[in-house]
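Only one protein chain is missing from this complex, and each of the others stays in its spot.
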Amino acid sequence: MKMTRKGFLQLSGLSLIAIAAKKMGARKMLRGAAGGSASEKREKTARWGMVIDLQKCRQKEGCNRCIKACHSAHNVPQFADRADEVKWVWKQPFEEVFPFGQTQYTRELNAGLPVLLMCNHCDDPPCTDVCPVNATWRTDDGVVTIDFHRCIGCRYCMAACPYGSRSFNWQDPRAAIPTVNSDFPTRSKGVVEKCNFCEERLARKLAPLCVEACEEKALVFGDLEQPDSEIRKLLRSRFAVQRKPELGTGPSVYYLI
Amino acid sequence: MSVLEKTLVGSRRYWLWIACLLLVALAGFLYYLRQLSQGLVITGLSRDVSWGLYVAQFTFFVGIAASAVTVVLPYYLHDCKQFARVTLLGELLAISAVTMSMLFIVVDLGQPARILNVLLHPQPQSVMFWDMIALGGYLLINLVLARSALNVAHEHISPPAWIRTLSIVSIPWAISIHTVTAFLYSGLPGRTYWLTAILAPRFLASAFSSGPALLILLCFVARKLTHFDVGREAIHKLAVIVAYATAINIFFLLTEVFTAFYSEIPDHEVAFAYLFVGMGGDHHLVPWMWLSFLLTLFALSLLLVPKWRTDSRLLIVACLSVFVSIWLEKGLGLIVGGFVPSPLGAITRYSPTLAEWGIVCGIWAIGALVTTALYKITFSVWEEN
Partner (left out) sequence: MKDRPFIVAGLAVFLVFVTAPVWRSLATPRITLAAPQIKSPVQEKLCVAPVSYMRTSHMQLLDEWRESVVRTGQRKYVAYNGKVYEKSLTQTCLGCHGSQKEFCERCHSYSGVSTLTCWNCHSDAPQVSRNLP
């Protein structure tokens, strides 16, 4: 059979594509089973949440203990340029966080009141819906987590988050980390990061670092699904608000004004 | 294989053009190497404005690619014989436009080496997944159609029966690529500038306005440099399409402005206010947004009057105005408007850096190279006949 040069090239091209597809398919099947793991199942506590008491938080002016504890333990870089900043937990004035505090009649009461902000670990997060590679997802116990190995740095999750909770590593963060904690990885450039509810501590039945660091006990952390947990008792006794509840995201972080 | 060789034969002017494009592409590539080494910090992007020129250009050129439907639909569904030559040019333009769009996505990624993760770990709940499918499929369709059409012309064989079917499939597919691209933005609850049902129709209207405008300009260039003439009637019909699409695009913009400013809901107003009036001391985009609006009004006035629309020089001015206007609106204003003010009300200034422009121009040059190569083949094959 006589074959033209064009025919030969077409056949080679199609063969290469077929071989590549087969390789990718086979690799995917091999990865499916992560063998050798202990049969210890992740304890299914239903849902982690946090209540932040803003009045207790404002007791000590200029206090940043929670932020320092989190950022130093998690190797969060500090950049001078606001454009590049990476932050897992931070503070902003009340008027900027809660629109109903903005009228001229209510402004006086809470003007400048610092509000601690972090990822809300939503029940129905828009950020996890949009990730094209499943590098971010909501775990069974309500933590919205990131796989830094898989993230392609497209920043779609940053566009999707209605709260501005996510940061991107525009450059290699290592040079900007004051003191590296070698017990926790850093991140590389080109990936998104945010508060992880101290997942690594939750696995050891420890409370998040910010909760532990707060001397005023302004942060209460616990299982929202347990009716007699401290957090549920608090939510039954005081009126708490969430950020932008009308969006239907179901934040797990509540604020006592 | 032999049709590709037509790109290697050309005049001095042709090779000078290719050399210039290669230089610009090389410069862009060098800037991109710097971005790979240092990270996206070399752009003007920030924590608040995390998407910018790259994603905006991606959006704009998906629109150009989708606009091929404005010639394919009349030709295949309504037997519009005048579009016989220009249809192929539209499909070829779609190929380079989709290529550019994909390149803009690649250069925007923080970890481009992991791009295959999109195929290895598909996520059907993510609109970006469907965008990859749609764009990939559209590229493939147009490549097959173009190759077939060029072979038919080159080897004087009759077109296979499936060309018509595939061309008709490309019609809803073209609509879908730009709708899916709009859905990337219009389903995000936190971005009020984008959270509007009319975003997808706006995208299509602006695509059908800017795409045929570019096609008309390319036809004029072709007529000037070669003997390839798509015909006066084809150009006139295309001009009418641009006129209608531009009118609809302006109408859609005005309906958005009405909803935002009559309802007086701050969340709906702020993005428009930032873009067209300025906010928080930042006014740097205001002149560009107004230029975009005035250019499109100016273009519409030229296009609505038949005497002006049929005048070649005025038509060229109108097409250039439309193209620049929509480039400013979609290729710049759209993305920034979604990010400023931020969810916490911050006004963050975004200005692309030199490196960013370098990479963007590099990709434009690659697109121009692809267009040049494909059009060169077309004109050479046609001239042989």
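Note that the chains are named A and B in the order they appear, and that numbering of residues resets to 1 at the start of each chain.
We adopt the following convention: a residue touches a chain if its C-beta (ideal position, glycine included) is under 8 Å from a C-beta of that chain, and two chains touch if they have at least 3 such contacts.
Every value quoted in this text rests on a predicted model; they were computed, and no experiment measured them.
Looking at the complex as a whole, the chain kept out of the display touches A.
The chain that is not drawn here is touched, among residues A:48, A:79, A:94 or A:148, by A:148.
If you put the hidden chain back, the residue from A:139, A:229 or A:242 that touches it is A:139. Screening A:13, A:99 or A:185 against the full complex identifies A:185 as the residue touching the chain left out. Think of the hidden chain as still there; on chain A it touches residues 31, 34-42, 139, 145, 147-149, 172, 180, 182-188, 199, 203.
Simple rule for what comes next: only the chains that are shown with their structure count from here on.
Residue ranges on chain A touching chain B, taken from their complex, read 5-6, 9, 24, 27-28, 82-86, 92, 96-97, 99, 117, 126, 129-135, 150-156, 158-164, 167-172, 188-192, 244, 247-249. Taken in their complex, chain B has these residues touching chain A: 1, 38-41, 43, 45-48, 50-51, 105, 108-112, 114-121, 123, 125-129, 132, 184-185, 188-191, 266, 338-339, 342-346, 348.
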